[in-house]
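Only a single protein chain was left out; the remaining protein chains are all shown in position.
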Amino acid sequence: MNVKDFQWKEGMTVRDLVQQYQHVGFQSVELARASDVFVKMKKNNAKIFLTFTSNMVTSGLRGFFAQLIKLKIADVIVTTVGGIEEDIMKSMGETFSIGSFNTDDVELHEQGINRVGNLTIKNESYMNFEDWINPVLQKLYDKQKRWAVSELLHEIGMQLNDENSILYQASRNNVPIFCPSITDGALGFHLFLFQQKNPDFIIDVVKDFGNILFVTSYDEKKAVIALGGSISKHHAILCTLLNGGAEYAVYMTTAHTTSGSMSGATTNEAKSWGKVKDDSDVATVIGDVTIMFPLAMIRALEVLKKEELLE
Amino acid sequence: MNVKDFQWKEGMTVRDLVQQYQHVGFQSVELARASDVFVKMKKNNAKIFLTFTSNMVTSGLRGFFAQLIKLKIADVIVTTVGGIEEDIMKSMGETFSIGSFNTDDVELHEQGINRVGNLTIKNESYMNFEDWINPVLQKLYDKQKRWAVSELLHEIGMQLNDENSILYQASRNNVPIFCPSITDGALGFHLFLFQQKNPDFIIDVVKDFGNILFVTSYDEKKAVIALGGSISKHHAILCTLLNGGAEYAVYMTTAHTTSGSMSGATTNEAKSWGKVKDDSDVATVIGDVTIMFPLAMIRALEVLKKEELLE
Amino acid sequence: MNVKDFQWKEGMTVRDLVQQYQHVGFQSVELARASDVFVKMKKNNAKIFLTFTSNMVTSGLRGFFAQLIKLKIADVIVTTVGGIEEDIMKSMGETFSIGSFNTDDVELHEQGINRVGNLTIKNESYMNFEDWINPVLQKLYDKQKRWAVSELLHEIGMQLNDENSILYQASRNNVPIFCPSITDGALGFHLFLFQQKNPDFIIDVVKDFGNILFVTSYDEKKAVIALGGSISKHHAILCTLLNGGAEYAVYMTTAHTTSGSMSGATTNEAKSWGKVKDDSDVATVIGDVTIMFPLAMIRALEVLKKEELLE
Partner (left out) sequence: MNVKDFQWKEGMTVRDLVQQYQHVGFQSVELARASDVFVKMKKNNAKIFLTFTSNMVTSGLRGFFAQLIKLKIADVIVTTVGGIEEDIMKSMGETFSIGSFNTDDVELHEQGINRVGNLTIKNESYMNFEDWINPVLQKLYDKQKRWAVSELLHEIGMQLNDENSILYQASRNNVPIFCPSITDGALGFHLFLFQQKNPDFIIDVVKDFGNILFVTSYDEKKAVIALGGSISKHHAILCTLLNGGAEYAVYMTTAHTTSGSMSGATTNEAKSWGKVKDDSDVATVIGDVTIMFPLAMIRALEVLKKEELLE
C-alpha cells in the first residue's frame, strides 16, 4: 500500500478522516488498522472484552463506554475500582472539572480538590459517594453474605438511573463488569468498615475468576480492546489465554515496550503467551486514548451502522 | 469547564468530534485548545510559521502542508532537508510505501529499501532525485553563484509541477521555505559534488538568517505551529524571539519535557526565553502528529471557512 | 546550585557517580534527589512502603528487593500477583532468560516460551509452579478456611528456602506483602480450581485492606518508594492518604503525566490528594527502573552504612 497525500475536504466526517489515515503513516496507519479490527470483531461475532483504567472514566469517555455497551459492542468489561467509584459519582450528579497539568497542588489540596492529570475531583464527591454506597452495601448484605465482585457490581448498577453510566448500561444489558482489585480505592475502605460491623460479609474474588473464565469458551471467538494498561488489560488477556487465545486484539496505550511493563506490552508480545492467537488480527496504537479511541471506534460504528450490523 | 460524557452521533464530522474533545480530558482537551489557537492566529492576522520534520513529509501529511500553503494558513515554512528531498521525489512521481515497524532490516537493505518507522523509500527514488537535481543546480548556478537557502528553494519549487507539493505551492504563493541545515541529506552530497566542479558556488546560510528575520517584524503579530522537534522548531522560535516573541504558539510532539530536549520543550518553557509572549495563546499537545495535526487543523479550517476567513 | 562539569576518575564508585549526578542536570539531578530522600526516610525512621510491578521481579531486581527487606529498608511490600508467582518460581530453581525486544513471537509461542520485554519465561516454569502451589494451598486450607491475602503470602514465604526470595525474606523479617489483585495471574486460576473443590475456601481481600491500613498509623512517619505504576503504587499511596499522608515519596517510572494515568502521576499530583504531605520530601524520576533504582538506592545504602544506620 502506498502513502497518499492527505487532503482536507469541507464538511469532512470522522469516517472520511480515518479512511485517509490508512495512507498517511506512523500511528495514523495503526489507528486505521485498529478501526478495521473493531469492524471485524463485531462482524464475526467475537465476544468482545473492553478494558480501561479509571482515569478514562474520570474523563468524558465514560459516556462513550456506556453507549458502546448499549450498542452491544462490549460484551465484557474489565476495569479498576476507581472507574467504578467515579461512574457512580457521576450518576449521582457529581461533576468533574477540567483544569491544568501545571497547578499548585498544595493549593488544590487546601481547597479539597484532587487532581488527575488535567482533571479535578472534589473531596465532596467522595463524601457523597460514601453516603450513597453505605445503604446499598447494607441492602446487598441483607440479600446475601458472600458476593462475587461482578455480581456485586451488577446489583449496584441496578440501583443507578443514568443512561450515561457504565454500570447502569452493563446491568441493563447483562454485560458483566470485572474488577480484580475491588479494594484498591475508596470503595475498599467502605467495604472494610462494613465488614468490621459485619464479619461474615465476604467479597469473593476467587469465585469471580471463575465467572470471567466462563463468560466465554474455548470455541467462541474472542476479542480484546485494551485501553491503557494495568490489571484491567492483564486480566482480560489472561482470561482469553486460558480460553485458547483471542482472535482479535487492539491495544491503545501511551506506554512503550522498552521497560517490559504490562502497560506497554504489544499485541505481538501477547502472541508469545498465546494471549492472542498466532494468526489473529491485531493492532497496537501508541497515543492518548481520549483522542485515539473515539476516532477509531466512531469510524467502526459508522461502517457497522451502514452495513446494518448495529442494533 | 466541566467534563462531559462523550457521545457518538451518526455521521459525525471532524468538527463535531473536536468540539466534544474540549470536554473529555487529558490530551483531547489540549488538542481542542490547539484548534482554537489555530483559529485565533488566522483571525487576528498573525504571520504563521509552520515547522515540521522530514518524517512528516515522508508521510501523507505532505499533501496537507501543500494545501495549507495554498489556503494561506502558512506564511513561512521551516523544515529539514530530508523533507525537501522527499517532496521533490514525490513531485517526480516516486511513491513511498506503508510497511511495518517490525521488519527484517537486513533484508530490506538487500532489497534497496530504506525504512522510516513503518514507511519505506526505495534507493531508486534517491537515484532519480540525483538525476533531477543536478541539471537544476547547473541552471541555478548559471544564473548566479551565491544563493541564500530560501532563494534556492524558491527556484527549485518553480521547477516543479505538482499541486500536492510543498515547494510548488510555496513558490506560487510566495511562502519562503527555510532550512538551516541544508547539507544534512542527499542534497548536501549533491551540493558538495557540484561545488567540487564549481568552487565559486556558494550556499549562503548566513544571509538566510537575515531573510527569516525580516520575513516578519517586531510589531507584527506572530504565530508558530511547531510539529515535531529538531532545528525546524528551534529556528522558527529563535526568529520570533528576536522579533519580540510570538502571540500564538502550538507545539505538537511525542517528546516529553523530562530530558530537557528542544523537541520536548513546551510552550511554557518558551515563555522563559521570550520565544512566545507572557500572555500569549499557547497549547502543547503530546502525541503522534500524523493523527493530532489533521484533527485540530481540519476543525479550525471548518470554523474559518464558515466565518468566510479562508481564501 | 550550579551545573558542574562531569569528570570520570579511575575506580569510580557508584556513590561517587550519584554524587556527581546532582550537578549534571535533567533526570540525573532528580535521581540524586531520590537518593537523598531514601537516606532521609531511613534516618528519620519512617515506615517505608516499597511497591513494584511484576516485570521487575521477572528481572534481576528481585534479588535486590529481597536484600532490601533483609537490610530493613522496606517495611511493607505492595506488588502484583505476577511478581509473587515469579518469586516462587525462582525460589524453586526456575531460570528466566535474557532475549530480545524484537523476536518472532509466533515462534516463541511454538517453543512454549513467553516474552516479557527482552526477558523470557518457559511454560514449564508455570507447570512447575502449579505442582508446587497446590499442596501448599491444601496445607493452608487444612489450617484455616479464610485467609487475608498478606497472611496467605506470609505462610507461602515460610515454605520457601531461598535467601534471594522476596517472600522468604519478608516472612523471616515480618514484612507484610500486600497484593490487592491476588487473582490476576496463574495463582488466581489455581485458587479458583482449589475453591471449586473446597467451596468454603475464601480469600478475604476486604480484611487485608484493614491489614494494610493498620500496618502504620496517623502519627508515624511514612514513606513510599513506588517503582513503576499500576495498583501496587496506587494501593500504597491510598493507604498513606488514609493515614494522613506520607512524609517521603519517590516515584520511578517510564510513564508520563500527559495521559492522566496513575503510572505517570507525579509526587506533586499526590499532594493535591493528600497522598503525600504538602511539605514532604519527594522526587519523581523518569526512566527505566532496572537502571535508576539500583543507582539511587546503592548510593543511599553506602551513605547509611557509613553512618552506621544499616543493620
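Residue numbering begins at 1 within each chain, and the chains themselves are lettered A, B and C in the order written.
Heads up, the rule we're going with is that a contact is a pair of C-beta atoms (placed from the backbone, for glycine too) under 8 Å apart; a residue touches a chain by one contact, two chains touch by 3 or more.
Source: prediction; values computed, not measured.
Engineer: From the list B:115, B:172, B:221 or B:305, which touches the chain that is not on show?
Structural biologist: Residue touching the chain left out of view: B:115.
Engineer: In terms of residues, what is the contact footprint of the unshown chain on chain C?
Structural biologist: For chain C, the residues touching the absent chain are 1-8, 10-14, 16-17, 20-31, 55, 58-64, 66-67, 90, 95-98, 102, 117-119, 164, 268, 286-288, 290-292, 294-295, 297-298, 301-302, 305.
Engineer: Please output the residues of chain B touching the missing chain, sorted low to high.
Structural biologist: Contacting residues on chain B, toward the hidden partner: 53-55, 58-59, 80, 82, 101, 103, 105-106, 108-109, 113-120, 146, 180-185, 188-189, 191-192, 195-196, 201-210, 213, 228-231, 234-235, 238, 242, 254-265, 268-274, 278, 288-290.
Engineer: Under the stated touch rule, tell me which residues of chain A contact the chain that is not displayed.
Structural biologist: Residues 25-27, 102, 256, 258-260, 286 of chain A touch the chain absent from view.
The criterion applied here is as follows: only the chains that are shown with their structure count from here on.
Engineer: Sort the other chains by how far their Cα centres are from that of chain B and give me the top one.
Structural biologist: Result for max centroid distance from chain B is chain C.
Engineer: Which whole number of Å gives the spacing of the CA centres of chain A and chain B?
Structural biologist: That pair's centroid distance is 36 Å.
Engineer: Quick one: report the Å distance separating chain A from chain C, using the average Cα coordinate of each chain.
Structural biologist: 26
Engineer: Two or more other chains touching the same residue: where does that happen in chain B?
Structural biologist: Touching at least two other chains: 25-27, 102, 286.
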